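Submitted below is the structure of interest, expressed as C-alpha cells.
A single protein chain has been removed from this complex, and every other one stays in its place.
The letters A, B and C name the chains in turn, as written, and every chain counts its residues from 1.
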Amino acid sequence: MQFLIDNFAALTVTGLAIGAVYSLIALGYTFVYGVLRLINFAHSEVFMYGSFAAVWVVMVIGGHPGGSIGQVIFWVALMFVAAMAMSGLVAVLIERVAYRPLRKRNAPPLIALISAIGASFVLSETMGLREKIAGWFGLDDTLRPYVNNSRNNVPLPSIIKPQGVFSIQGYEVTNVDIFVIVGAIAMMIMLDQFVSRSRLGRGIRAVAMDPEAAALMGVNRDRVIRVTFLVGGVMAGAAAVFYLLKIGSTRYDVGFILGVKAFTAAVLGGIGNLRGALLGGIVLGLAENYGSALVGTEWKDVVAFVLLVVILLFRPTGLLGESLGKARA
Amino acid sequence: MRSTLKLAVPFAVAALALGACGTKGGDTTPAAGGSGGAKVCDQKIGMFGALTGPNANLGIYIQNGVNLALDDYNAKHADCKVALANYDSQGDPTQAPALAKSAIDDKKVVGIVGPAFSGESKAAYPLFNEASMVAITPSATNPALADNGWKVFFRALGNDATQGPAAAKYIKDTVKSTKPFVIDDASEYGKGLADIVRKDLGTSVVGNDTVQVKQTDFSATVTKVTASGADAVFYGGYSPEAALLIKQLRDAGFKGTFVVADGVKDQSYIDNAKAAAEGTIITCPCVPPDVAPEFQKAYKAKFKEDPNTYSGEGYDAATILLDGIGEGKDRASMLDYVKNFDKKGVTKQLKFDAKGESADVKVFAYKVEDGKIVSVGEIK
Amino acid sequence: MSTSTTPTRTSRPDFKGRVSGLPTSAKIVLWALFAVFLFALPLLNIPFITTADSDFGGVLFTVSTYVLVALGLNIVVGYAGLLDLGYVGFYAIGAYVVGVLSSQHASLPWLVAVPVAIGVAMISGVILGAPTLRVRGDYLAIVTLGFGEIVRLSLINSQWLNGAQGISNIPRPPGVTLFELPSLDWSSGAPVVDLDNTTTFIKFGIGDFIPYYWLALVVIGLVLLFDILVKNSRVGRAWEATREDEDAAELMGVPTFRFKLLAFSLGAAIGGLSGALFAGKAGFISPDNFILLLSILFLAAVVVGGAGNRWGVIVGAIVVGYFPERFREFAEFRVLVFGLALMLLAIFRPQGILPPRRARRVRRADEREEHIEEGLPDA
Partner (left out) sequence: MPEPTMKQSEAETDSVIHTEVDITPLDLGGSTVPEGEKLLEVDDVTLRFGGVVALDGVSFDIRKGEILGLIGPNGAGKTTCFNVMTGVYQPTSGGIRFLGAALGRRKKFAITKLGIARTFQNIRLFANMTALENVMVGVDAHHSTGVISAMFRLPKHRHEENTGYRRAFDLLRFMGLEDKANELSRNLAYGDQRRLEIARALATNPSLLCLDEPAAGFNPAEKLRLMELIRSIRDQGYTVLLIEHDMRLVMGVTDRIVVLEFGRKIAEGAPAEIRDNPAVIAAYLGVDEEDAS
C-alpha cells in the first residue's frame, strides 16, 4: 500500500499510456459489436498487422536513433499512415471474407464467432510463417530483414529517445508518455466527432439503433458495416503505433493477449459505447498497474478480470451502459 | 430380416479376412537385430520439442543444430545415412506422451535429442525410461529432472543449480552489487533459476517481482525497480521478455547492471533491446563460441543467421548419438555408449556423470558489447 | 444406450432408412458391434485412419477427452445457449484436484479423488455462475474467458500448487491384469496379427495408452446416457426454452436462472471429470496443459459439430482433436490449415456438421403421440 502511495504518479502515468492503447483497440470491438452484435474475435490480428506495417515502414525508410525533430515527425507520421492503412485493409478484408458470406446466409451468431476464430488463426499464422510463405515465391532472400525469425519479436528501430519532460513525485514523465496519452485521447475525440457529426457516422448510429429502420431510411447497411470495420481497423492501426512507441517491439502473436484485454476494456466500459471504450481502457490500464503494486505483478491479469466481474455485478451493462446509437455528441 | 442379413454380411467377411491373414511375432526372439552384426542403415535419431506453435523458437534453434550435425555425419557416411524423425510436441506436455510412444514404436529410432522443455520432459521421460531409449535434452535445465532415477536421462548442458549460484556469485563479487533486484517470469526455468539466485544473494536483495511469459508492458515492474534504488537486476526468463524489460527499464532511467542467464543468450535479445542491451551480463554454462568457430561459420552458412540459444547443445547432443550410430550402436547398446562418452563438443567437454548431468560444467559470463555477445571469462 | 440411434449416420439415406427399419434386437446387435469396433480401434491399426507420427492409442485418448469435454460444454452452449469461453478452467480444476489429493498434498487413490474433483468443479461452476449468469450472453463470454485465465494464472503463481512445475507422480487408475490382446500390423499391405505388440487388458501402465482410451470410452458412454436421459425430460425442455426466449420461458413458469446455473454446473462437473481422467492418464500435470487456446478449441468442437446435437458435437470433437494429429505432416502449417478449415466450415456449413436433428425429434414425438392416443379412451 505504501508503495502504491509513494509511486502513485509513476503508476498512473504508465497505466494511462497502456490504457490508452487498450482503449483504441477496444473501439474496434465496440464498433463492430454495436452494429453487428458480434464479437469480432479477429480484431486482435488487425492490430498486429498494423504494428508490423509500422515497423516495416520505418525499416524501409531507414529510421534511426538521433534524427532531427523534422525527421522524427516524418517517421512517426509515416508509421501512422502505414499502420492505419494496413489495419484498415485487414479489417475490411476480414469483414469481406469471414463475415459477409455468413451474414448473407443468415448464420447463427455463434458460427460467426467460429469463423472469426478461424480468421484469427489464419492471419496470425500467416504472419508467423512469413519466412516460409515468402520462400514459396522465392522472395525470402529479397525480403530477408522483414521475414527473418518470423516467430520472434520484431523490434521497432528506435526513433524517439524517451526524455523526461517534467517530473511528478519523482517520476520523469517522458515525451513518449505524453505523446501516447494525448495522441490516443485526441484520436478518440476525433472519432467521437466523426460518429456524431458526419453523415457516415449518423448512418453507423442508425444501423446500430435499428437495422431495419435504417434500411428503410435508405442507409446502405453493407456500406455502413464496411465503414464500421474500416474505422475500427484504422483505430487499431493507430493503437499499434502508440503501442510500438511505448513498448518497442511486436510479434505475430502479440494480438491475442492485447485483444483479450481490449475486449475486456470494451465490456468494462459498456460494449457498443464509444466513450465506454475510452473509459474502460483507461480504467483497465490503471487498475492493472495499481493492482500490480498492491498484490504483486504476477496477479496483474487476475486483477483485470476480477475487476471486470465485480463491475459487471454492479453495473450489468458496463460502466457507461451500451448502445452506439445513443452516443451523443 | 433380409436387411439384417445384408448388414451382417460385411462384418462376417471382415472377420473371415482377419482370420485368414495370419500372424507374426509371438516367439521368444525379438525381431529387431542384435548389436555388432551387419551394419544397419536408414536409422533415425529423434528430435523432440516444439517445432511449431507459440514456443517453436527454441525447438527450431535446437533442430537447426541437430540438422547441422546430421549434415556432417551424412557427408561422411554417404553410403549409410541417418535420418531425422521430428516429434513436434509444440512444447505441450499434453501431446508429449503419445509422441514419445510413437518414437519408441518406431524401431529405427535409436535415440532422441530432447525433450526441449522441462514440462514435456516430465511427461515423456517415464516412457523413454521404460523403453530404454536414450534421450539427451539440450535445453531442459530444471535440476529436479535428474532426480527421478531415469536411467536414460542425459543433459547436454548445466542445470540451474550450477548456473544460479554462479550468477549470484557474479552479481556479488564482480558487479559488486549491494542492492540487487530479482525478477522471474513464473516459468519453471525462470522461477527455478531466480529462486536459487535469491537464496544465494540472501538479505541483500532489495526487491522481488514476478512477471509472466508473453507479457509486454512491464511498467509496474519498472516502477518497483526504480523505486527500490536497485543497482543490479537479475532476470530469470527468456529473451523476448528480457529484451522488452531492459528496454523499458532503461527508458525509465535505470542505470544499474542487468544480469540474465542462458535463456537470454541469443541474438534476438540484442536485436530487440538494441542500445538498451549494452552492458548486459549473461551467464551461461556453455563454452564461448570462439572455441568452435567452425560451428559458428557452418551454422551461419546454412541458416543465414548466427547460432541461437541451445543450437550448439542440439548439435552436441545429436553428435553423441550419431557417433554411437557410426560405431554400430543400436537402441539397446546406445545407453552404455552415451554413459561412457567423453569427447570435446562445440559447447563443452561432452561427458556425463552418474545422474546423467553434464560433468565438468563451467559457467561463463558473457557481456553485450557493441551489439555482440562476448565472453568475459569463466565464473569461478 | 438409445436404440433409436444408428451408428452409421453419415451414410446414404437408403442405408439409414434400412437401419432404422430394423427390429430392435437387430439394432442392439449393430450397436454392440459398433461398440466393439470402437474398443478395438487402437488395436486394428487401420491404415489411413491410424496416426503415423503420434501413437494412435494416445491420440485416441486425447480425442476421447475432447469428446467428453465437448459433451459437457454442449450442455452449456448447445442446450442452455450460454457462451462459455473459459471451459478449460473447469477441466484444469478437475485435473488439479486429483493432483493435489493424490500426489501433492495427500495420497488418496485416483478413484477416490475423481468424485471429489467432479464435486469441486461443479461447485466452482456454481460459484462462477451465480453472480455472472445474470449478465447478458456476450458479457458472459468475456467473464468466462477471464475465469479460464484466472484459473491458469493462479496455477502458475500459486506455490501451494507447485507453480509452473506442476504436479508429478499422480497415481494411475486401478487395473487388473487379465489377458493380452494382440494388435494388427498392416505394414505388408494386408492385416497380420502382431503378437509382439500387445496390450494388457486392463493394466493402466506408463507406455500403453489403449487401456486409458477404453476407460475414457466407458466414461463417455455413461455421460452420453446421462445426457440423453436428462435432455429428454423437464430439465432439457427448460434449457431449450431458456435458450429460445428467456423472457417468454420465465413467463411460462421456467425459473430460468436456476436452470442456467444447473446447466453451467453440470457442464463444469463434466469438465472436471475429463480433467480428472486426463490427470490419471498423464501422471503429470502443469499449467501448460490448460492454456486458453484449449477453451477455444473446445468451443470450436461444439460449434463445428453442431451445437445442441450430442452426436454432432462428438463429430466436432473428433474433427478438432483428431485431424491436427492425423495431418501432422502439415507440421507448422497445422494451425493455419485448421483456421482455414474453421472459416470454410462456418461459411459452407453454418449449422455445424450435424445440425440438431429436428427430424429425429419429430419422429420420436410421433411415436409418443401414438402412445398417448392409444391410451385415450375417447379418442
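Details
Rule of thumb we're sticking to: contacts are C-beta pairs under 8 Å (C-beta built on N, C-alpha and C of every residue); 3 or more make two chains touch, one makes a residue touch a chain.
Computed from a predicted structure; not experimentally measured.
For the options C:186, C:201 or C:226, the residue in contact with the chain missing from this view is C:226. Considering the whole complex, the residue from C:133, C:241 or C:282 that touches the absent chain is C:241.
Interface note for the absent chain: among C:101, C:192 or C:254, the touching residue is C:254.
By the touch criterion stated above, the residues of chain C touching the omitted chain are 226, 229-230, 232-238, 240-241, 244-245, 247-256, 262, 266, 350-351, 356, 358, 361-362, 365-366, 368-369, 372-373, 375-376.
Methods note: only the chains that are shown with their structure count from here on.
In chain A, 298, 301 are the positions where the chain touches two or more neighbouring chains simultaneously. Residues of chain C found to touch two or more other chains are 153, 156-157, 332, 335. Across the complex, chain B is touched by residues 3, 6-7, 10-11, 14-15, 17-18, 65, 144, 148-149, 151-155, 157-158, 162, 164, 171-172, 174, 176, 246-249, 251, 253-254, 257-258, 288-289, 292-293, 296-298, 300-301 of chain A. Listed in rising order, the residues of chain C touching chain A in the complex are 77, 83, 131-132, 134-136, 138-139, 141-143, 145-147, 149-150, 153-154, 156-157, 292, 296, 299-300, 303-304, 307, 332-333, 335-336, 338-347, 350-352.
Taken together, the chain B residues at the contact with chain A in this complex read 54, 56-57, 60, 186, 209-212, 214-217, 219-224, 226-227, 240, 243-244, 247-248, 251-253, 268, 271-275, 304-305.
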